[in-house]
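Other chains dropped; remaining ones untouched in position.
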Amino acid sequence: MTRSDGRATNELRPIEMITNYTKHAEGSVLICVGDTKVICNATVEDRVPPFLRNSGKGWISAEYSMLPRATQERTMRESTKGKVTGRTMEIQRLIGRALRAVVDLEALGEKTIWIDCDVIQADGGTRTASITGAFVSMMLAFDKLVKSNKLKTYPVTDYLAATSVGILPEIGPVLDLYYVEDSTASVDMNIIMTGEGRFVELQGTGEEATFSREELNELLALGEQGVKELINIQKEVLLKEGIQFK
Amino acid sequence: MTRSDGRATNELRPIEMITNYTKHAEGSVLICVGDTKVICNATVEDRVPPFLRNSGKGWISAEYSMLPRATQERTMRESTKGKVTGRTMEIQRLIGRALRAVVDLEALGEKTIWIDCDVIQADGGTRTASITGAFVSMMLAFDKLVKSNKLKTYPVTDYLAATSVGILPEIGPVLDLYYVEDSTASVDMNIIMTGEGRFVELQGTGEEATFSREELNELLALGEQGVKELINIQKEVLLKEGIQFK
Amino acid sequence: MTRSDGRATNELRPIEMITNYTKHAEGSVLICVGDTKVICNATVEDRVPPFLRNSGKGWISAEYSMLPRATQERTMRESTKGKVTGRTMEIQRLIGRALRAVVDLEALGEKTIWIDCDVIQADGGTRTASITGAFVSMMLAFDKLVKSNKLKTYPVTDYLAATSVGILPEIGPVLDLYYVEDSTASVDMNIIMTGEGRFVELQGTGEEATFSREELNELLALGEQGVKELINIQKEVLLKEGIQFK
């Protein structure tokens, strides 16, 4: 049996990243992973949260949201509800934590980089697309700081990208699930890795199901390959903006 | 003295409307009024608010939001604050009220059309751009209902568009203020009109200033002309989608 | 056809303003416009909102509320709901903005005048009654500041009052709508003007209806006349308190 959109089990959806997508943000990217589209905007703020004041260290803080009609059914706005859902909190904490793993917060100094990931169209994998796009928007913002002599060098230790893998009934382990697959997968795993192939975060969940050690190994292999391809695309996109490191 | 972006006092910014901008919404438009860019998505829901149940009438409900970095300085998300600001409430009530003025709610029947206006880039006039784009997205959604035989005809009595006019120091009355002008104008007026040139809503405010009856007349004349041009563009855009009425 | 309460189309309801209505506020007025009764209290505070600190400028901030049983049906308290409704926000923003248009904020200096408009009985036109009463309560507070040498002169450029006009089916344009009329009017317009007859704010809304330029002109004429009468009453009331200017 083959995947419903015809992809090979180890094949990513088409990836596109449009840099400088909006004009006000210090770094701005529209990332498209298939039909999943996320605006990733990076903002530089010259202060840090209270717990870091006078520490000499900076901070990366992420927020995530979906337009109400990014989804097939309209979702009520969190501002209307008056509170951020648990799902949103989980995702924005994840994005911030992942980026901080490759940023040298001391080299950044007492600045906060706000990363806003706004999903304008969702088709599965919005959190991993957000991380992959957020890294590029953050690099664009760092580049502005370097060019204006506010930083000497990119305060970054490595590239960073993310993808999802999962186990489909009758098909088995696959890379980069889109919405239709996501809703039938028995296991869903998000893998965030660096350019050197080290893990930053691993979240695997059985959806009313469980998985064996052998299945875990297969999923990890698919994820490693997918992240490697995504980082190659990031390198190309950043190079066109004159940004190169490592 | 001339306007800082070189336009004539009675000249609109370049207008663009991209239809079917996102794939899930029943009607979707990206409207660009100069650098102001708003995604207007229309959703059809098969029920009405409690006060209309069993009335045979439908409803139009609008929501408005700005991405945090739509603006020059990052704005905190309303979902994070835990409440919708007064400004947002005013705008979304205005958009809904304006659209309802040209919709035959009985012909619509017990359905709600949700209009989501999400500003991805702001450069002045976001509320009037939202109304102008929202009308088109609503027509696209009505067209789907007509084509699937859920409505016999467009439940709409006329076209609807909006623009802003204002009084600039040393220049006087001008049409379609962009951000730089907006922040220095002594008077700011939003004008919402129909295809037949009737007023739907008029909101004129002296910003720590006042205006005379003569100035009011000049502002109204500019607004009438601007709305007429916007409605001509709406007609073209809708015609390309095969939608024609009146 | 005549109005249901027997008034001429250009006739205000009976107006009464009781000064020093409560004892703690620096300025206190009970304004009665027919059966609409609003307590307008002005408070002087020796500090300004953060955005004005060290600017040398003062601020006018208004809040508006209705007692739960000011209306025919009991309305739930906003404190119980846990949030201020959009309607309330719109009104209190309007009151503050209108007053600021006739106040010289630099002459006021770094003080905030809080205006609390609490409707104890509602019969249409609560927002315009609030503005008309609020101006008088603010003048009473300014008078205390002048008499105690905290201000040299009233930091005010002109008188300010407001009324509503509208279009009734079978009757046409009328001045100062009461509740029964308000709920059947096809067009509803609030007009806020100064003693010199200049506009401060103009808000005209078609309620699922529209209006022509000719109708607009008739409405403006009625409003201008109504505001002139209200300002004459304000002058008398203030004169009895020994307050005169212009």
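The letters A, B and C name the chains in turn, as written, and every chain counts its residues from 1.
Here is the rule we use: contacts are C-beta pairs under 8 Å (C-beta built on N, C-alpha and C of every residue); 3 or more make two chains touch, one makes a residue touch a chain.
This structure is a prediction, so every number in the text was calculated from the model and none was measured.
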Of the identical subunits, 3 are placed here; the whole assembly in this file totals 6
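In the analysis below, only the chains that are shown with their structure count from here on.
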Separation of the C-alpha centres, subunit B versus subunit C, in whole Å, is 29
Taking each chain's mean CA coordinate, subunit A and subunit C are separated, in whole Å, by 52
Separation of the C-alpha centres, subunit A versus subunit B, in whole Å, is 33
Residue numbers in subunit B touching two or more further chains are 83-84
Per the touch rule above, subunit B residues touching subunit A in the complex are 22-25, 28, 35, 37, 39, 41, 43, 45, 63, 65, 67-72, 74, 77-84, 88, 114, 116, 118, 120-121
The residues of subunit C that touch subunit B in their complex are 83-84, 86, 89-90, 92-93, 97, 100-102, 105, 158, 189, 194, 197-206, 208-213, 216, 220
